[in-house]
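Only one protein chain is missing; all other protein chains are in place.
Think of it as A, B and C in the order they're written, each chain with its own count starting at 1.
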């Protein structure tokens, strides 16, 4: 009668290359074979590798960031068959807990090299940089960013159900159009690309099909969510995800110990491998009933409280560093605000290169 | 020995046209004469009219919004001489309380007509609309938006010290350039304009000079703050403002009973006239000491707490209503998210036209 | 159509002796005449004097505390006729705001002389002491307790509906019995006492009857609430009060700027005169439906947040100052904990005599 431990629905191997692990995948596609089955109402644990699949090491060199193979990232755990889920349903995802692995009590945040990934501030900080964060219970601290310590709000960066073939086709159409008419001097979308795809247990023709059609995992997409990086989707939160294929084919990955309110380096979070405890339920026919166009989120009850006087607010203005004004340009405003925050922090002995840290922190 | 009532440093007349009141002004300029003097350490009350100067009435017609004279808005109370303030100092503004007038326990929010002001969603909601909000202590409710009621986080939308002549010249240069090179089919900045200027007690040549040079009050500007519309600058908050002229020439106005996290109509707040209680202090030489480039803010300790399950989060994606994807376009993403929220709320009987309401609310 | 100011249902005169004001009373009795009428759903303001009826002055001497006439205290505003209220109903009291009078922006806290009132620690602090607190918006500070400043959680100490004759008789029976069998060397209850009673507009035989029968206002009583001193009954709170007589005869008084979690001097709050904004509603037949035996309270959403590290907790043990252990004696434990807190605070330069301050405070 007594319950045993919470069942682990999917285990990963932290010492094995991600692409050799059958229950991971790095594309969104309706035909990726199920990795495991979960019954609504059951609490289960799901293990996840970090978003680089272990490419980043706990050392003091940023060479691994500089040379990170970005075609081999965002491996997701799943997809899971949620028993009874059908297209048109809403999958309610309750996160009960998220924890690092006991044997890997650390994570990292990184500034990516302008030539490999880059990021929001790569014009100003073009070199790769890395900070390792040690986890001590709810807290983290870093030997690379002294005197900073804060409680994490641990969460998954990516959650979603597989797209239907129709939705997948629409994604490809939309993103191809964006690429086709692009006038910016940068990559604006990554289209389906067979190289280095990993589709779980799929092999042969099926794997080829998934490689040819599968959507990349970097961008979030309205029809299913995906890479949302919402920092408050932590313990006790609920996420309402539309279901588009039989069994839902839910996947999860890209765990963070903490995430800023924006991403000022390519990697705006403290990235980690870890274990997430879920409980799922279904709202049958919920998409039509709620007229749902994209996921809805409700944060949990245990967000760290910092209290008054612990949070400084800087305001953004769309005047760039050359004194040129732009019209209501959020990007310019956010970037300039980052620089003002850096100036402020420099007074405390920090240099710009360290500021891949999350927005909210407090001193030891 | 016993203190009397808190001194009111500036009184307004709610029944008199704003431009006839000597202690109001509607431009930023170093030469606007002082309206009153305040000593650091002294708690004082300052009265403010609403941002339209009383043009909007408590009735059920939006004609006053449609016909609102936008050249006669943003009248600020001040400027105040802060005793001892010199260029290079930081003025620390503590907000002790903000209250509506007893005799005007109501405010308004408005959707501006596309032909008169417009706003973020004016392509979709081109008609003027208005909601009157009745204040009941910390709560507000509206006969125009039934079943909604929430506690306000009352705050001033505009606070700042006067620019120096050099800063003013830089503003004009910057904004003139923006206008000159504008390729958008809309007004991107309002340059100095003598029409309908009000410069307090200034008359004759001085008033003409202020009219010819004075900066408009709509945009916030990094060098002094101004129209920041930060919803958390409520009771107990502290704002650190750079001082650029002798005596600081601090001004305040545009009070809000509540404000959303963004402005989806021209008037994204519940606008009100009211009384703000301040206490000022000075950090001598603070601009250099803090290497301050723009204001810094610390919220107060009495923000309303809603608790888990009372806040829904919708995610933004930069795919527009025609299914066209844009590259990392915050504006598209925010607009589309607004529409999804509207669809969600329509299920509860609301129509789009009512959604000038702030983002956070809870049901009666 | 537009609303005017919120109606003030009852005005007091801060310069007139309390017992000369017709709309105050200092006993609980069903026959005290109505002072005013309030309609459910209407927001109204009610003015209240401080609990001593103005006996304590804003000066630096505690003589007024020492000589305070305790037979002339706890004057309540009311009773109010709540339209439609009948015995068996529940009166829902929503507090929308509580504010000091503009012309009296101060309050006091006092240690009462052991020979006149005394208090929880009067064996150790037998002398009268007083601290005046100046209000600055949501904050208060005192020239008598330097370096302390904190936001208030302003609330009424006393709210209740009049007892029915049967309930009043039960109170008298109960408290007479307590007095009769008392073995402690102290006053354990104050029975009805005609001296210095004030019964609003009642005169002659009616006043005599109320004097002979009326319950004293110091103790709270389960059947109606009364003097509850719950510090969280501030803005936005709801209180559910049983109604025992037609029209409810609701009364209120004893406003506090702030109150500790316990009362370690006779006067455990920062006492003030002020104005409370109410909105009432009725749950018809609610006493039976809820099987209500005594009031129920729900705190409001704007309690000050202090954040982690701002609150020290000391633990209580029932070992007294002579090293004698008592069995699970909360009173001993609480008293000893107070002393430990005093010792702790003395390290910061405070002396015991000042510690009539509320439990939660933070440094300037």
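Just so it is clear, contacts are C-beta pairs under 8 Å (C-beta built on N, C-alpha and C of every residue); 3 or more make two chains touch, one makes a residue touch a chain.
What you are looking at is a predicted structure, and each value in this text was computed from that prediction instead of being measured.
In the complete complex, the residue from C:242, C:260 or C:295 that touches the missing chain is C:295.
One of A:105, A:219 or A:262 touches the chain omitted from the figure, and that residue is A:105.
Only one residue from A:64, A:97, A:263 or A:343 touches the chain missing from this view: A:97.
Within the complete assembly, C:230 is the residue of C:131, C:230, C:269 or C:282 that touches the hidden chain. Among C:175, C:213, C:254 or C:271, only C:175 touches the chain left out of the display. In the full complex, chain B makes contact with the omitted chain through residues 305-310.
Interface with the hidden chain, as seen from chain A, comprises residues 1-6, 43, 57-60, 95-97, 99, 102-106, 134, 136-139, 151, 235-236, 277, 279, 300-306. Listed here are the chain C residues that touch the chain not shown: 170, 174-175, 177-178, 182, 184, 188-189, 220-222, 225, 228, 230, 232, 236, 290-291, 293-301, 307-309, 311-315, 317, 319, 323-328, 330-331, 336, 340, 343-344, 346-347.
Here is the rule we go by: only the chains that are shown with their structure count from here on.
Centre-to-centre separation between chain A and chain B, using Cα means, comes to 36 Å.
Centre to centre, using the average C-alpha position, chain A and chain C are separated by 53 Å.
One finds 39 Å separating the Cα centroids of chain B and chain C.
Annotation for chain B: residues 236, 300-301 touch two or more other chains.
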